[in-house]
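A single protein chain has been omitted; all remaining protein chains appear in their positions.
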Amino acid sequence: MTSVNSITEQANDYSATMSRVEVGELATGQALTAPLFSFKGSDDAAPSVYIQANVHGAEVQGNAVIHQLMTLLQDYTVLGDIHCVPLANPLGINQKSGEFTLGRFDPITGVNWNREYYDQSLDIASWFTEHQHFADKDLFSAFRQTLVNNCQQRLANPWGISTGHRLAVTLQHMAHGADIVLDLHTGPKSAKHLYCPEYDAAAAAFFSIPLSLIIPNEFGGAMDEAVFCPWWQLTEYAALKGRIFDVPVAAFTLELASQERIDMADAKNDALGILAYLSHRGVIKEHVAPASMKRWGCYLKDYKKFHAPKAGLVEYCAAVGEPLAAGEPLVTLLRLDQYGNDNAVTSVSLPIDCVPVLHFASASVHQGTELYKVMTKVFEIP
Amino acid sequence: MTSVNSITEQANDYSATMSRVEVGELATGQALTAPLFSFKGSDDAAPSVYIQANVHGAEVQGNAVIHQLMTLLQDYTVLGDIHCVPLANPLGINQKSGEFTLGRFDPITGVNWNREYYDQSLDIASWFTEHQHFADKDLFSAFRQTLVNNCQQRLANPWGISTGHRLAVTLQHMAHGADIVLDLHTGPKSAKHLYCPEYDAAAAAFFSIPLSLIIPNEFGGAMDEAVFCPWWQLTEYAALKGRIFDVPVAAFTLELASQERIDMADAKNDALGILAYLSHRGVIKEHVAPASMKRWGCYLKDYKKFHAPKAGLVEYCAAVGEPLAAGEPLVTLLRLDQYGNDNAVTSVSLPIDCVPVLHFASASVHQGTELYKVMTKVFEIP
Amino acid sequence: MTSVNSITEQANDYSATMSRVEVGELATGQALTAPLFSFKGSDDAAPSVYIQANVHGAEVQGNAVIHQLMTLLQDYTVLGDIHCVPLANPLGINQKSGEFTLGRFDPITGVNWNREYYDQSLDIASWFTEHQHFADKDLFSAFRQTLVNNCQQRLANPWGISTGHRLAVTLQHMAHGADIVLDLHTGPKSAKHLYCPEYDAAAAAFFSIPLSLIIPNEFGGAMDEAVFCPWWQLTEYAALKGRIFDVPVAAFTLELASQERIDMADAKNDALGILAYLSHRGVIKEHVAPASMKRWGCYLKDYKKFHAPKAGLVEYCAAVGEPLAAGEPLVTLLRLDQYGNDNAVTSVSLPIDCVPVLHFASASVHQGTELYKVMTKVFEIP
Partner (left out) sequence: MTSVNSITEQANDYSATMSRVEVGELATGQALTAPLFSFKGSDDAAPSVYIQANVHGAEVQGNAVIHQLMTLLQDYTVLGDIHCVPLANPLGINQKSGEFTLGRFDPITGVNWNREYYDQSLDIASWFTEHQHFADKDLFSAFRQTLVNNCQQRLANPWGISTGHRLAVTLQHMAHGADIVLDLHTGPKSAKHLYCPEYDAAAAAFFSIPLSLIIPNEFGGAMDEAVFCPWWQLTEYAALKGRIFDVPVAAFTLELASQERIDMADAKNDALGILAYLSHRGVIKEHVAPASMKRWGCYLKDYKKFHAPKAGLVEYCAAVGEPLAAGEPLVTLLRLDQYGNDNAVTSVSLPIDCVPVLHFASASVHQGTELYKVMTKVFEIP
């Protein structure tokens, strides 16, 4: 993995070495940096891993998961290189507004930090035509180099690039160097769930996460998509031309329950789930079995947002992660200004069965606020 | 009670009539108004009541309590006038920042909405000298009129007054008209607790609130203080001059658990606690017994803030409302940038026994953030 | 024009009638409304007009322009209907943060208020095939009705729609009813400039605006595009099929200098520019000549953003609206933390001639902040 402006700062007694990645510069001149912990694997043939956390400022639990994972790894044999970037978005993490972290978007532009990754929009046909004479290993290596080079060129744009894009492309540049990419997020008030590309749905059985969203090959600006979309396109184009291989990279977004929450014990559960996946992929030598739990899936097209039909105070009635039958109470809307008539207390339900995955964090909402996101047409993942 | 710019809007089938109180005007020209529900008591001699909720924008549960109280009151005989102002600070309630309500202070000036009440700074000695020939009832009536008049003069200041002061004095003006004033708040992540003036400590036994802070006669800008301080000063000065009477008004701040939370069932519990107090004071005819629970007190001077000794991610270990022994874990501070040395995970405890009352809402904090407020030297209230 | 939830509120002595358009609902239950002023034209054949201002909360000058335009119109013969919606985004206008209006994006989601218009993504081929037997007038009428109906369906979405989308589609719904649409904005610190679709470049000669951006037929989420894109597509598709007509609607975004600024005299200048265009289009009977000034154009692809190459304090050296030769100072970057070395004071220039159009509003910037937008390859508009 090529590192970007990183300066090795300290070695320690553990198997990881720490450096710092420079992701920008604050108005006062202070460098914006994120810590980078690197484990050197003992087997060059083993897949390499890139894990980041806290790109959204309030979504801190992934840092605790990285902490627990790094601590666990001391008792395992690390075969593939592993790079961890906790606290990946220092500007977002440090941006407070009242008693909360306003870390979902750039406070200047409003752009979601997780929609700033670089859409490389490669001309896959030309690229493949030019490189198809390469054997798979060299083909993949050349493609990876193309992705990395494009990021570097982007960062060197003579007209500059935006603050959020610099952060994203700096991180993406590192992620393109790995075979496995995990982006650790949380929801607002949320059950654990996984974003999993359709070609890699079987991977959902390893993480300690009961709910999975199966996503298509479309770039919406997020890290996982930025990583797998070009490779997926390459794989599909090659197949069209009669050359068959699996998508050579894996990339997932893990939503590890709610924002503004650190739970060290629960972080260990999720670290063990990641370890089970890494074990399955041969990144560590030892076998780690996935947690035994029912796992449920839903296609992204069946993942629905419910917006507040009117304004008011909200009692969130439906528990996240639990099935909710059609017609059962989702929220109660309280309107004190309507006290004395039928609109004062309204119970709202949905017309179809679903599993509420997350709900809004505040208990008073304008009309149109996204109240819940729910999975519909849920199926069991074997 | 004199009303301020209020316009009767609708009558309904319930015993309350609704009007709207004008508390300001938004940049677009739209009037800022709060609903005012008024119950006309059947006995002029019974004490009158003023209840408000949601002066801090994120502290919504008091609205649900007012809703439940008004609903309960339909089954009781109301002797004293009762005025309820839920959603008292529309500007604060509607001010969102990310997924939370930035409702603790004026977003323009930073001034805490609950520190904008008017310090009348009366010359009690002169006033008493001038009015001491009055019988108690007339004395109190004249004093009340002085307080109300001063608020009206303040609102009419020819140089204008600030947005927050206008809101506060408009509400205060209504509160001065009542004998009993309840200001419904919440903490960030908080156990229920009551602010109770020392002269009225016995009242703590009626509300459904296990923890009480006993406060002295000092004006810090809050509603309860704005109401009781002048009367308390009058009472003490009169006593000095040999005339003895009880402080003629009661004013309390109720902190009803956590912000950004609506819980209709719990709201009914608190409504019943308020009803028990109103019953005790003769505002309703029927007897309502207070909930049976242990109640604990702490003097305000023993209520301590604990600020983050260093920055980091926070696991809040101590449960609010539960006794915590000296040396037991209060928080765990996680510092990923220190991974690999002793500063990565720090357990923080306090050197004395306490009852944590509330903690900060976010899980990542700058150095100096107020992490917990705890009661020390706690005693049982009989 | 079909109105949406609007309630006629007052008539007045002027030629305009006022109603209010409901665009949402605040958490407190208060309706979010914008004023709508309507002039009834005397000639049904004359084009109808829709003008809105202040969709971005800090961009207030358009309201003053509407005020001056409505006042001027009293002395003219209004042939076509004119609808004006000043203060179009009450939530954005009322959202303060410190001493400024945080009105560029939804404070909850970060989404730019001017990127929430509805992309109808019509199947133009099918629609045209189905309706091509209509004469032009009926064809246009049917197409308009399709656009309006789609907006209504969108607003009635059973899963709800977001706060910003509701605002945008409600406004868009009104705009689709008009032949001429003007959306009044400002830049941060900005010279006056016009966004003008390529098919309508000649219109730039009428407004009192020296700089014009000539934009292609691509929908980026803004009002002007939402209005003209479907019609432009229809026109181009019909031409392909051998049926030739001009794009039947005109839509422009006027950027009327800087945000957070009201200048009544300058507003009159811009109102006269609009009047000149309306006169040219036959909306008013009288002839109003455009202001005599040089007018310059630039294609959108040549409109460049310059991002801060490093962080620091910024002296904006280049005046907006004035040509800047290659190599002339654009900004001076001051870095006190670098005092004593060459990086303390840096003069930044561009390698090509340009006309700076706008610059950032703050004088201290993070790396990557958009410092200037500049026109390159500028040409004179005849």
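Note that the chains take the letters A, B and C in the order they are written out, and that residue 1 is the start of every chain.
Simple rule for what comes next: a residue touches a chain if its C-beta (ideal position, glycine included) is under 8 Å from a C-beta of that chain, and two chains touch if they have at least 3 such contacts.
None of these values were measured; they are calculated from a predicted model.
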| item | value |
| --- | --- |
| Hidden-chain contact residue, picked from the options B:110, B:242 or B:382 | B:110 |
| Omitted-chain contact residue, chosen from B:91, B:203 or B:318 | B:91 |
| Residue touching the undisplayed chain, where the options are B:177, B:197 or B:312 | B:312 |
| Omitted-chain contact residue, chosen from C:269, C:332 or C:349 | C:332 |
| Residues from chain A at the interface with the omitted partner, ascending | 26-30, 33, 87, 90, 93-99, 101, 107-108 |
| Residues belonging to chain C that touch the chain removed from view | 10, 12-14, 16, 18, 35, 37, 57-58, 60, 63-64, 66-67, 70, 86-87, 93-94, 96-105, 188, 260-264, 313-315, 332, 334, 336-337, 339-341, 344-345, 360-364, 366 |
| Residues from chain B at the interface with the omitted partner, ascending | 24-30, 32, 91, 104-106, 108-112, 158-166, 304-313, 335-338, 351, 364-370 |
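What we mean here is this: only the chains that are shown with their structure count from here on.
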| item | value |
| --- | --- |
| Residue-number overlap at the chain B/chain C interface, same or different (half cut) | same |
| Chain A and chain C: spacing of chain centres that average the CA atoms, whole Å | 36 |
| Intercentroid distance (Cα basis), chain B paired with chain A, Å | 42 |
| Chain centre separation in whole Å, for chain C relative to chain B (CA means) | 46 |
| Junction residues of chain B, two or more chains touched | 87, 93-94, 96-99, 101 |
